[in-house]
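In this view, the complex is presented without one of its protein chains, the others remaining in place.
Now for chain A:
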Amino acid sequence: MRDSLPMKNTSATPLGAGAKRSTPPGGLQAWLPRLVLAPSVAISLFFVYGFMLWTFVLSLTSSRMLPSYDFVGFGQYARLMANERWWVASTNLMIFGVLFVVICLVIGSLLAILLDQKIRQEGALRTIYLYPMALSFIVTGVVWKWLLNPQLGIQAMVQGWGFESFRFDWIVDPDMAIYTLVIAAVWQASGFVMALFLAGLRGIDDSIIKAAQLDGASLPRIYWRVVMPCLRPVVFSAVMILAHIAIKSFDLVVALTGGGPGYATDLPATFMYAHAFTRAQIGLGSASAMLMLGGVLAILIPYLYSELRSRKHG
């Protein structure tokens, strides 16, 4: 199809009716695939790439309530770097992101390995582990806000059992509130990591494990030395997806802590929204959005690079 006649038709010698009949679908058919893709490409160029550029331009202006195009260079980035709330948000993202990713990986891989031991009712257990992923982060936030409520939630329940000195009031404690986000987010996403690992485990050739068993290796040793290295791509994908969820986390913070107490649990996503939409600081908000994009690219580019490499070699 690709190297058919339209090319020749443009050449100087007119080929006449005979040539037309030998290109059965005609010019339109050759262009149809491109025509079908054109709107999506246009959408992507405008709404993704164009908007990224637009936000970057905004981040170089002094825009407040409304976008204005009065350029101030990288002044907004300098203001951002001097903004204490931004540093709280960034530090929170580091704490939240690292704990969220690591705990999800540990719980997810452990559950997957345990479920892979020919368990009865595996399907039912899998369904239970994974269902939180179907919920909205807003629902998750509302539920955990209730569970973590010191007066009526888990703390009150355990105290009611007779452990009067039991304390679990992290959600109202500025130093600990960030960890409540980790708990709720892990609850929601660790089952998904389990599903990823289980799919990976099922894809491993049994004969490798059997061979290791014949060599007398113990089961934990086999998993650590033989199976885990095979799952490296799964770990990599999981880290990538989880880090991505962490950077984008917005709804969970809004529903669970509202960024509070004070702004103790602000994340860059909530910082951006607050400044761009409610505090009339469009320039500053745009600058923070660009830094978020930078964070995503810092994770994405090594990932895509290794994906492309492994595809070439694999």
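Definition applied: a contact is a pair of C-beta atoms (placed from the backbone, for glycine too) under 8 Å apart; a residue touches a chain by one contact, two chains touch by 3 or more; residues count from 1.
Definition applied: contacts and distances are computed from a predicted model.
A chain of this complex does not appear here, and its UniProt-recorded name among "Cytochrome C oxidase subunit II", "Ferritin-like domain-containing protein", "Carbohydrate ABC transporter permease" or "NADH-quinone oxidoreductase subunit F" is "Carbohydrate ABC transporter permease". Annotation: of A:Ala78, A:Val106, A:Ala199 or A:Ala280, A:Ala199 touches the absent chain (contact as defined above). The chain omitted from view is touched by exactly one of A:Val72, A:Ala264 or A:Leu300, namely A:Leu300.
Of A:Leu125, A:Val172, A:Ala217 or A:Ala264, it is A:Leu125 that touches the chain left out of the display.
Against the chain not displayed here, chain A makes contact via residues 1-2, 24-25, 29, 32-34, 36-37, 39-41, 43-45, 47-48, 50-52, 54-55, 58, 67, 107, 111, 114-115, 117, 119, 125, 127-139, 142-147, 152-154, 156-157, 160, 187, 191-192, 195-196, 199-200, 203, 233-234, 237-238, 240-241, 244, 247-248, 250-251, 254-255, 258, 268-269, 272-273, 276-277, 282, 285-286, 288-290, 292-293, 295-296, 300.
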